[in-house]
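The other protein chains are all here in position, but one chain of the complex has been omitted.
Presenting chain A:
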Amino acid sequence: MAEQVAKRQVSVPLMADLAARGESPEVLFWVGCAGAFDDRYKRVTRAFVRILEHVGVKYAVLGMEESCTGDPAKRAGNEFLFQMQAATNIATLDGYGIKTIVTACPHCFNTIKNEYPALGGNYEVIHHSTFLQQLINDGRVKVQGGESYKGRRITFHDSCYLGRANDIYEAPREVLAALDADLVEMKRSKANGLCCGAGGAQMFKEPERGKKDINVERTEEALATLDGDAAALEALLGVEGGNAGATPSPKKADNGIIAVGCPFCMTMMSDGVKNKERESSVQVFDLAELIASAEGLNA
């Protein structure tokens, strides 16, 4: 750890205040409901704000004026509720003349980027993985001065709404590459990635009857990948493989990390790790948390 230099209290700028002063931000940070309410993901929101503060980007948030994008309603088939939410949010965003939006939620990202235009809302929308990648590439974030992740085993779990939905596979991996960690890929990754089980409004309901919960299946794959446990990997249902019924090897990863870029994936993978009783050896972190920590921004 680098020596604590000093810390500064952050007063997160509200869009309403900027507008009152006749100013406009470079980017609007769309926090999302999970980022605002979910205790675990609030830490991601705060980490991302630390990064924004650190690099000195002129940003703002909507605060209490933000409302659900309508993603879970739309995926669940409630198009009416979705469009009501979209109309409200578009009115707010357009009222402030917002041009560019950054968000740490792939669901918000996908909805605002792809589905708001048909309803009249046109913005440049950036997922925080791409945003962080740009900051690193531009040298504005050096990924040093904080905790070292050198040599730590990290596997990235692709979020469906970032990956397959929007073809963003490289940005999160490049962000992780900057940590100089030992990056390992799951067998089902990128376009073939396996869902955490929370998309399509599953986050808000019990799963249907089945043999296993999807997040457990996915966590088992992530853990086996971090453990380098070939037998356990073989036992998981592959794209075309059968169930070989192998027993997991006793070798366990120590200090492993499952990296995510989505609040729902965060919940599902964290629950999965708890289910497998591996909290002591494997942690689930969002990209922004890893970068803020590596940059030494936590205070």
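The working rule: a residue touches a chain if its C-beta (ideal position, glycine included) is under 8 Å from a C-beta of that chain, and two chains touch if they have at least 3 such contacts; residues count from 1.
We take it that contacts and distances are computed from a predicted model.
A chain of this complex does not appear here, and its UniProt-recorded name among "ABC transporter", "LrgB family protein", "Maltose/maltodextrin transport system permease protein MalG" or "4Fe-4S dicluster domain-containing protein" is "4Fe-4S dicluster domain-containing protein". The residue touching the chain not shown here, chosen from A:P25, A:G199 or A:G272, is A:G199. Touching residues on chain A toward the chain that is not drawn are 4-10, 12, 14, 31, 33, 35-38, 42, 45-46, 49-50, 53-54, 61, 63-64, 66-68, 70, 72-81, 83-85, 87, 91, 110, 114-115, 118-119, 145, 160-161, 164-167, 191-195, 197-214, 216-218, 237, 239-242, 296-299.
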